[in-house]
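Subset of chains shown; positions unchanged.
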């Protein structure tokens, strides 16, 4: 990648790191929330569902601003967390938080649809064979929804790679800390003649996201084939 | 161990309201399609939570609305063979078979997987996934999975319906062994008279969600009005002891002093068995028969003649071996001048005593 | 004849233009529609044939590009407005004179200086130039938090996430969760100019609006919003 400047390499590395961790950390939570929404009836279920979808509905800037107010240094969550040593403001962790939150609805939707497609009769069969709820989840539900989980994770990763509005509003653009690929692209597009540089970065984004996509297709298909037995 | 079930539940289109106590052994649930058999089994398994009721296995309360007890399915230690298989599609046959074992408590009595796999004839399928199995193969794996879960209670919902007779004959003895040696209580749904006759300790006949008849297998089987598979399944059950195995391929049984021959059975000499004699396979004669191919003739005295609605009648004959039932036409009853107390001879074909009607001993309920 | 005039204007002009346009409409009977977006976005749209009749940019670069490409009437181009940069901090911050050797680093105290993107967004470009002019850039450049627009930089300070920020005077004025620490002297950065020009498809109504924007009424409103008038 000789044609990438050091700053651009930095942005690329950072974007990968941010998206990776955003996906990885939100994944278990996403599975849990998707399961709860798909299988449990509890008061506040609709509220949770709405909350999960909020980042999708809100303009990203607004999400970023709300994050800033909540997880900023002075924020009601940011302050106590920073005393515990968990700082989001102006850190790549904040970028990951923003990306994770923006990608969360997509992930949850995908996983939830998969869970709803699992025949509860198979879970019942697991239970009669002595597996507790959690074990049934781990041995029956989870393996069966794996294609959906993978799809959800990749969707989230792709979204995280492209996320910009919420990230820059929340953690701004600090080269090496929070300057992700999309921020760099945005910056190039602001100035006349920046298109060439922007194109280069966009191509890189595409290549990465497509690779992730193909990989997920491949893995998802293998898993699905195992289940379908064709 | 005994099984006590008491259930009330409302399904769309049917109210379930039943109550039965079954002695140890195999309790066969029997009834027409839609009569509620699977629903009862599901309630015992904990997959359905009835409005009210009580399910007790021995002294172990699985469910009791009065006491507010409801064990979740995974704590009931079940081996449930579902009517529709329900194999895990993402696991191989081997993993399906082992599934229950992963969660069984350490101390649980374990079946030998090899033995079960051998019996079910699924050794060559272990690496496949369920989607690549035939219907009967799936069902066999489902049976294996339930048996290998080290269950304390087996629920079998038409487990053998999809199998051919030869395979059935291989699997039935296994259920007998569970019943007699391992003494796991078994709730067994079937439409097959042969299976009822062979396995059932007691029979519960359901109709529209209610128990219409309930009793020891031999009583229910002898009653043409409720016999599981209709009048053709009526038969007597005799307690016998294996007396000898002859060179010409016949085994000799001692039934209360009388001799009975039947095609060679695998049981040891001296072993006690029960043997079902289908009423329709018995011919009556009012003189000692001569020159007949049938080797088994038991003489006795007519105990009762029950005429049904159709042209037939069930004649019970008290023989040294016990009560033998014969299903004959009313025309024959008249022709032979049979009446209570007449002496008569029951003729039973040797080959009519098929191995599938011979089962290991069942302790009296 | 009443016309409908489509104006493309930098988003930071929204309040001012929304206040001015009704006066013009009442006076002339023309109807003014303004599309507010980033100057870069609007300029590209004009390049792609947008039906805009009047373009008001927040910086000269994009206007220059359009002019070179012959997409605007060179003759109509005017420097409509100017603006100034201020250093902002928490409300009630001590005011200070900003000059060479200003101890920005100390005041930041390890925190971040909020600015618009210093290589891309006009406010950031001007701000960076000013800091370079003041000789402060090298000290603080690792501590600059850049946002995609100047209002987001303001928000960082308003939310207390950044102790200090550099924004337009016009932005700082209306936000009471920030205080102005000091004005950055105009000599340290290139003149901040909002050029305006008619496009090739401009109607007389657009011409009239451009003229109206230079009227005293309009300019009074611009001044009230914190803009300045360009010298000359």
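For clarity, chains are labelled A, B and C in written order, and residue numbers in each chain start from 1.
FYI, a residue touches a chain if its C-beta (ideal position, glycine included) is under 8 Å from a C-beta of that chain, and two chains touch if they have at least 3 such contacts.
Please read all numbers here as calculations on a predicted model, not as lab measurements.
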Stoichiometry of the whole complex? A x2, B x2, C x1
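Note that only the chains that are shown with their structure count from here on.
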Between chain A and chain B, tell me the centre distance in angstrom, where each centre is the average of that chain's C-alpha atoms. 57
Nearest whole angstrom, what separates the Cα centre of chain A from the Cα centre of chain C? 35
Touching two or more other chains - residue numbers and ranges from chain C: none
Inside the complex, what are the residues of chain C that reach chain A? 38, 40, 43, 61-62, 64-65, 112, 114, 117, 119-121, 144-148, 152-153, 155-156, 159-161
Can you list the chain B residues touching chain A in their complex? 45-47, 72-80, 82, 84, 86, 88-91, 99-100, 102-104, 128-132, 145-146, 149, 155
Listed in rising order, the residues of chain A that touch chain C in the complex are 61, 64-65, 68-69, 72-75, 89-90, 164-165, 168-169, 171-174, 183, 186-192, 194
